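Encoded as structure tokens, here's the structure I'll be asking about.
A single protein chain has been omitted; all remaining protein chains appear in their positions.
Coming up: chain A.
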Amino acid sequence: MSLYSFGLEPLSCHTWNKDRSQIAVSPNNNVANIYEKKGKEWVKIHELTEHSGRITGIDWAPETNRIVTCASDRNAYVWTLKDGTWKPTLVLVRINRAASCVKWSPLENKFALGSGASIISVCYFEKENDWWLSKHIKKSIRSTVLSLDWHPNNILLAAGSADFNCRVFSAYIKDIEDKPGPTAWGAKMPFGEVLLEHKDCGGWVHSVSFSPSGDQLAWVAHNSSIGVSDATQGKEVTQLTTNYLPLLSVLYVSPSEIVAAGHDCCPIQFTYKGPGALEFVKKLDIPKQSSKTSMSAMQHFRNLDKRAIEEDSNELGTIHQNSITQLCVVAGEKAKVEKYSSVGLDGAMVMWDFKVLPCIPKK
């Protein structure tokens, strides 16, 4: 694992380009920065300054090389690289509250945008008028949409929101794509159709993630729990409450392994093998065995006397010194992730290696 610090400001969001040589991050303000890897350092090469509000979501489409950003100024921009600079195009999302998250679809012909207006805006490019149009999903959402994830079939969209619900919608737009075949989630998929609505996830649903096949959906909620809904088993929901602080981001790294991270500043691995079989595996950050810097006896007792502390360390034992806000796949395909990255409120980006221990068959 490797750590890189982008400064002291928290990183609200991050996204990688296709070959992972560039990263776009936003340091909790209205600007998005693109850094390029030069040796061991990340050097800033571009600044995307069009938003007037704090940028809340950013996503990079690897094949078409477009970046979409959304901010609390109720706008979203699609950026395309022209002659070495990124040019923004305004997207008419038609929301009257801040945008909270944005994600390109797997085929990159549309993207979904969640907002505080209890609306999901699915936006696509209309060639005739050369602009981005949007269609709204409003059905049954009653509060801010906090997170989105696309199903591999480019049609279904999972949304976690602050009304304690986790839903799967159909985002099928007939103008730009063919009718989808039936999936384990349902057969009829007109636009805006609700295919799953899990009503009480226990808290705000901070993050959702489809499994590589799209048959399972994992989410993390603010009551320190993680849940999985299995479409192949009748959409049965398995929930696991953890003893840790709430998790903020969840990612499927293999068909059965899930990595989640949050306010405990440490990624945690879970495994899902079937309904009722959602288990904690281990914490993925081995706290460094702090080699206590040799402190004189006088200093030790002075600390005890003045500040009533025994150790002279203000640091956490984990790599991240503050909550992890977002996890992202870096290397490996979705079903066999080898590396993933995390950004947090401490302004640091850490790249983690994920190793699946081979199953040793019992003799």
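Going forward, a contact is a pair of C-beta atoms (placed from the backbone, for glycine too) under 8 Å apart; a residue touches a chain by one contact, two chains touch by 3 or more; residues count from 1.
Here is the rule we use: contacts and distances are computed from a predicted model.
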item	value
Candidate names "Actin-related protein 2/3 complex subunit 5", "Nucleolar complex protein 3 homolog", "Queuine tRNA-ribosyltransferase accessory subunit 2" or "Serine palmitoyltransferase small subunit B"; UniProt protein name, chain not shown	"Actin-related protein 2/3 complex subunit 5"
Candidates A:31, A:245 or A:351 - the one touching the absent chain	A:245
Touching residue (missing chain; options A:27, A:203 or A:255)	A:203
Selected residue (touches chain absent from view) among A:224, A:238, A:326 or A:342	A:224
Touch residues of chain A, complete complex, unshown partner	164, 200, 202-203, 222-225, 241-246
